[in-house]
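These notes are about the structure you will find just below.
In this view, the complex is presented without one of its protein chains, the others remaining in place.
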Amino acid sequence: MSYIPVIIDGIVYGLQLSLLAVGITLIFGLGEILNLSHGEFAVIAGVTAAVLNGVDVNPFISALVGVLLAGVFGLIIEKTILISAYKATGETRILSGMFITLGLGFALHGYMANQFALVSYSVRLPIDTIEFLGMVFRPTNLVAGGISAITLILLMLLLKYTYFGKAVRSVVQNEIGAQLCGINPSRIRMIIFFIGTMLAGLAGIMQGLSSTIEPEVGVQLTIFAIIVSIVGGVRSVTGTIVAGILLGVVYSLVSFLIGTYIATIFFLLAAALTIVFRPEGLLGHKV
Amino acid sequence: MDKNQFRNDTIQILIAVVILALLPLLFRGAYQLRVLNLFLLFMLITIGFNLIFGHTNQLFLCQGALAGSSMYVSGLLALNYGIEPWLVIPLGTLLAGGLAAFFSFIAVARKLEAIFLGITTLSFQLIFQNLIVGLRDITGADIGFIPPELSLGPLTSLLGRSQAYYYLLIIILVVTLLIYRSVMNSNIGLALKMILDDEMASEIVGVNVRRVKITMAFAGAMLIGFTGALYGFFNAYVAPSLYEFTSLDIIVLIMLIFGGKATILGPIVGAGVFTILNEILRPLGPLTVLAYGVVLMILFIFFREGIIPWIKNKTKLPLI
Partner (left out) sequence: MIRPKNGRIILDSFDISKYEAYKRTELGISYVPAERELFPQMTVIENLELGAFTKRARKRKEENLELVFRLFPRLKERKNQLAGTMSGGEQQMLAIARGMMTCPTILMLDEPSTGLAPKLVAELFEVIRKITEENLTVLLVEQHMTQALSVADRGYVLETGRITLSGSGEELLVNPLVKQAYLGV
């Protein structure tokens, strides 16, 4: 029975990773930019929300400010330093995008680690723990999981049924075809970068809600998110979400049974093995 | 092949090596000599990385793990079993070469795009870092271990430890550059140029792209592994922080991009500039990472081609 809380923790963690990773998947699918600074957006939002929450700002408003800050910052990045990458094509674009965002990631990491060194931040709700069927749950964990799950469902509905969502999928599948339909791919890319970085921000806040977020954790978040995206198939949002939950649960179980470092190694191996043996990801190519 | 080209190469390599060999006469302090050694060590690793990424476009993001696994294997064997270090360094070197050849083989066999090879090798880098910390009993985790002293023969008594290492590294550099030059002027060099130009086309005209890529990965990683081991022995103290992504890979990457991919002088100039910069930035603490991040962004936004190709274009000098 003691596994159930561990699995629930894993699902909540997995949902947070999915929130991060869908941004990576969408941004890469649309513009071939692998955002290696993605985790830093989670840190920016998480730390902002926690700091505001720490000076008695309502947790909801703190979270909103954090998410918006991450999104607006993402927009600025997309419209400034990424332009030179978008101008290139093929492999040059992929490599430039990768290295520019890697540089950005390091810059943000250095700044955050210096500015907010060695502190764990958290967002708190007024309730502590609840008991159900003799098991103790932390409501913050469940709230974090619930918000993440609802957001992901909304995202999938948005992509599946709205005109905007169809336009996003059309650009991923065939950019020329999208243009012929009157869709402006740069505009779609910009909006998705905004949404993607906001989702990353939300993931950071959810981590601050369910446990704590440290300013140094951005690099690890980026790497885990990329792994989830790769295991999910790089261009598939559904695959990314499934992979996130699956890897989250396995990570949580392995951490609990053996130790964190083996769990991390397992995570990394999952990415390498997926790339080598099933490059199309868990569910195959689908957007 | 081309006689003028051959002479041009030799002159430039000679000038570079003479300048490097004279540096310890100018900078004699213990700290300065240490920086000079780091300069050569990083230069050699960058040359190795250039063979892999610069010449064959294989994006390896595990230079630290290759250098580190070579050092940990040779250093720990020497320490725990009392084996002469010079006998185990070749083992570490071969291990690094073998690992890289394996990754390269997978990449060509599965036709991985650069980005996916990058992620696979980055995963390996991080697995390495986690293993070193996880295998606490063997590796000493973050505390690390002190490897036995590497004997440099009469050089040490003649010049002192730091200078002895420096001139040993110079010798390795000269040998590397001479081999490098002859390879570049051979049929393999021609094949490499064609692969960089257009991989598909070179395959059609009969270049064995697969074999060239794997061989270059093997050779480059051997150099990285060998230098990585010397780095550990020179440092006289081995800890994971020497071989981490942030402390090795990223710097080597910046050195190569700044200097110029697929050039001989590029890694030398790149390593020089960023070794100095690294020393200037060191007092900044965590902000060093910020500075490197900004440098990497600026390089890729404004200066993708690198300094040697840039000077070459501006001045029409036949730089190599």
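Just so it is clear, A and B label the chains in written order, and each chain counts residues from 1 on its own.
We take it that contacts are C-beta pairs under 8 Å (C-beta built on N, C-alpha and C of every residue); 3 or more make two chains touch, one makes a residue touch a chain.
All values reported here derive from a predicted model rather than from experimental measurement.
Among the chains on display, the ones the left-out chain touches in the entire complex are A. Considering A:80, A:115, A:173 or A:260, the position touching the chain not shown turns out to be A:173 (whole complex).
The residue from A:45, A:95, A:144 or A:183 that touches the chain not shown here is A:183. Contact between chain A and the unshown chain involves residues 163, 166-167, 169-170, 173-174, 176-185, 285-287.
By our rule, only the chains that are shown with their structure count from here on.
Centre to centre, using the average C-alpha position, chain A and chain B are separated by 33 Å. For chain B in complex with chain A, the touching residues are 57, 59, 106, 110, 112-116, 118-120, 122-124, 126-127, 130-131, 133-134, 246, 250, 253, 257, 285-302, 304. Chain A contributes residues 34, 81, 84-85, 91-92, 94-96, 98-100, 102-111, 113-114, 117, 223, 226-227, 230, 259, 261-262, 264-265, 268-269, 271-272, 275-276, 279 to its touches with chain B in the complex.
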